[in-house]
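Omission of a single protein chain aside, the complex is shown with its protein chains in their original locations.
Let's look at chain A:
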Amino acid sequence: MLQIEQVFKQYHGDPILKEVSLDIREGERVVIIGPSGSGKSTLLRCMAGLEPIDGGQILYNGQDVGGSRHARAEIGMVFQSFDLFQHLNAIQNIMLAPKVVRGEKEQEVRKRATQLLERVRLKDRAEHYPEQLSGGQQQRIAIARALAMNPKLMLFDEPTSALDPEMTAEVLDVISDLARDGMTVVIVTHEMEFARRVGDRIIFMDQGKVVEDLPSSKMEEAGKHPRLAQFLNQITQY
């Protein structure tokens, strides 16, 4: 579904991604973990076609994601900072892209948006503006907004790292539902419990490289992989 081949990227001469290759298959639930600065969020943004790459290629069903808005529209992305459109209320946020990008009819889009609000359990918040919603509610609207474009692949960039534990749970529940329904999901997260429960493949990145790529069932054998063991040890210490 998504082929990442030998991707190289640098910022002001510092390499961020060094020859990263990954193959995301349809229906897979991939969790990317790693210390901050390891390039995982950058990799995700490149996968969404939001950032240019300096080498290699990223193909979505054979199309270059950077050059194709069509591909971008089929890849949903959810950000750490929610980034809801501030001037639109919840349902307008969900409806904007299908109307503007796909030219869909108001009525159909509204119907789908209402269903999506139900799916993220926020039907009663349709008319609320982003600043009137809690972080967890905003993030769930952001998920609904991405889903409104009927994406085939959903990317989540640390979707809960700006949230309280309470709100984290409500957002992770929505993502788990999605994964259970068969959506192809790639998620960057620090929530290890969640990663183990929902993910079926764990990618461990460090210093711009994929260090480990293993089924989540093998996480217990992390001891074999010294760098991963060290990382897991650090984040579970507290």
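Quick note on the criterion: a residue touches a chain if its C-beta (ideal position, glycine included) is under 8 Å from a C-beta of that chain, and two chains touch if they have at least 3 such contacts; residues count from 1.
The working rule: contacts and distances are computed from a predicted model.
> Quick one: find the hidden chain's UniProt protein name among "Cellobiose transport system substrate-binding protein", "cysteine desulfurase", "phosphoenolpyruvate--glycerone phosphotransferase" or "Amino acid ABC transporter permease".
When "Cellobiose transport system substrate-binding protein", "cysteine desulfurase", "phosphoenolpyruvate--glycerone phosphotransferase" or "Amino acid ABC transporter permease" are compared with UniProt, the left-out chain turns out to be "Amino acid ABC transporter permease".
> One chain is left out of this view; which of A:M1, A:L59, A:L96 or A:V211 touches it in the full complex?
In the full complex, the listed residue that touches the missing chain is A:L96.
> Looking at A:E131, A:E166 or A:D181, which makes contact with the chain not pictured?
Counting the whole complex, the residue in contact with the absent chain is A:E131.
> Quick one: say which of A:L17, A:V30 or A:A48 touches the chain that got left out.
A:A48
> Identify the residues of chain A touching the omitted chain, counting contacts across the whole complex.
Residues in contact with the chain left out: 48-50, 69-70, 72-73, 75-77, 79, 81-88, 96-97, 100-101, 129, 131-132, 142, 145-146, 149.
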